[in-house]
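Excluded from the complex is one protein chain; the other protein chains are retained at their positions.
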Amino acid sequence: MKDMSIDTIAASRAATVTALSPVARFSLRGRGDAVAALSAALGVELLARVGARAQAGARDVLCLGPDEWMIHAPEGDAAAIINACAGVAAPHALVEVSDRELSYAITGPQAAELLTLGCPRDPDSIAVGEGRRTVFDGATVILWRDGRDAFRMDVWRSFAPHVTHLLATGCRELALG
Amino acid sequence: MLLIHCPCCDETLPEMEFAYAGEAHVARPADPSAVSDAEWEAFLFIRTNVKGPHFERWRHIHGCGRFFNAVRDTVSDRFLTTYPAGAPRPDLTTLMGDDA
Partner (left out) sequence: MSRFRVPGMGRVDHEAPVKFRFDGVHYAGLAGDTVASALLSHGVHLMGRSFKYHRPRGPVSAGSDEPNALIGTRRSRARAEPNTRATMQEIYSGLRTVSQNKYPSLKFDVGAVNDAAYMLFSAGFYYKTFMWPRSFWDRVYEPVIRAAAGLGVAPDREDPDHYAGRYLHTDVLVVGAGPAGLAAARAAAEAGQRVVLVDEQAEAGGSLLSEPSVRIGGKPAWDWLAAELAALERLGVRVLPRTTAIGYYHQNFVALCQRLTDHLADPDPALPRERMWRVRAGQVVLAQGALEKPLVFDGNDRPGVMLAGAAQTYLNRFGVRVGDRVAVVTVHDSAWFAAFDLADAGSKVAAIVDLRPEVSENLRDGAKARGITVLTGHTVTGTSGRLRVTSVRVNRLKDGGGLGAPRQIDCDALLMCGGWTPSLHLFSHTKGSLRWDADGRTFLPDRTLEDCRIAGAGRGLWGIADALADGAAMGAAAAQAQPGTVPAVENDRTGGGIAMAELPTDRNASRARAFVDYQNDVTAKDLRLAVKEGMRSIEHVKRYTTNGMATDQGKMSNINGLMIAADALGKAPPQVGLTTFRPPYTPTTFGVFAGYHRGGHFEVTRKTPIDGWAEAQGAVFEPVGHWRRARYFPRGREGMDAAVARECAAVRNGVGLFDASTLGKIEVAGPDAVEFMNRVYTNPWTKLQPGRCRYGLLLGDDGFIRDDGVIGRLADDRFHVTTTTGGAARVLNMMEDYLQTEWPDLDVWLTSTTEHWAVLALNGPMTRDVLAPLVGGLDISAGAFPHMSVAACTVAGVPARLFRVSFTGEVGFEINVPARHGLAVWETLMDAGADHGITPYGTETMHVLRAEKGYIIVGQDTDGTVTPHDAGLGWAIGKAKPDFIGKRGLERPDLVAPGRKQLVGLLTEDRSRLEEGAQIVLDPKQPKPMKMVGHVTSSYASAAVGRPIAMALVEGGHDRMGETVYVPMPDRVIAAKITDTQFHDPAGDRLKL
């Protein structure tokens, strides 16, 4: 998930918000026997704890709910993911949602504080290397914490202007001290 | 703004991640066509509206997405416990301690 930035939304000495290039996204659902079978087929362990993440190569898989995972992968990997899951007989559901969300990188010394403008949850309750679905200024978002000062935010496409507007406001405001 | 413990995520989180979903333990009859009009009315419309410990449902809608159950004291607005949907009612005397 590196070097995908295409467009800087806002930048200050506090934080930088960057629009990220498209990725392949899948909502993967399943339970029971399917979990191990899907893990084997994808080559990534589907972790059971909400918020936990596992990676294999460029596939990054976040547990969003007890039977729900979000897969991010390079676009060229999409067909392989579909094929891998198609071979699993145990009940499951794979739905491509690549275009449902847009992703933004939120980085900088006050990246976590920037999130507090709209996020009622304590950003520090998301450990580095984990992620969560949560809410930011009324919009459901998925936060991936890639480092102490580095988050990614997935937001449904039509909510993105609203969310990035506040993030940009916050970048300016935090820089004022 | 309340703090709610999601039994699925095992985290205590701000109310804004959750949506209220009405009274708990109102089971839809297994064979609705077999129940009387009065029973169906009770299922649809009749709620306890208690003053005190209330069994209710919430959904962690901006989180794991799970519906779950809770016991909330409607006088103090305190959550006494939360537990997964489908689990039996917790024992109130244990939850309320001396106040039960």
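Labels for the chains are A and B, by order of writing; each one numbers its residues from 1.
One rule holds for everything that comes next: a contact is a pair of C-beta atoms (placed from the backbone, for glycine too) under 8 Å apart; a residue touches a chain by one contact, two chains touch by 3 or more.
Since we're looking at a predicted model, the values are computed, not measured.
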For this session: Could you tell me which shown chains are touched by the chain that is not displayed?
Result: A, B
Seminar exercise, completed: Contacting the left-out chain: of A:His92, A:Arg132 or A:Arg152, that is A:His92
Problem set entry | Chain not shown, touching residues in subunit A | 22, 27, 29-30, 67-68, 91-101, 113, 116-117, 119-120, 122, 124, 137-139, 156-159, 161-162, 165-166, 169, 172-173, 176
Seminar exercise, completed: Where subunit B meets the left-out chain, the residues are 1-3, 14, 19, 21, 27-29, 31-33, 35, 37, 40-41, 43-44, 57, 59, 61, 65-67, 76-78, 85-86
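FYI, only the chains that are shown with their structure count from here on.
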Problem set entry | subunit A and subunit B: spacing of chain centres that average the CA atoms, whole Å | 30
Exercise. Which positions of subunit B touch subunit A when the two form their complex?
Worked result: 1, 8-11, 13-14, 16-17, 61-66
For this session: Quick one: which bits of subunit A touch subunit B in the complex? Just the residue numbers, please.
Result: 50-51, 64-66, 68, 120-121, 125, 132-135, 140
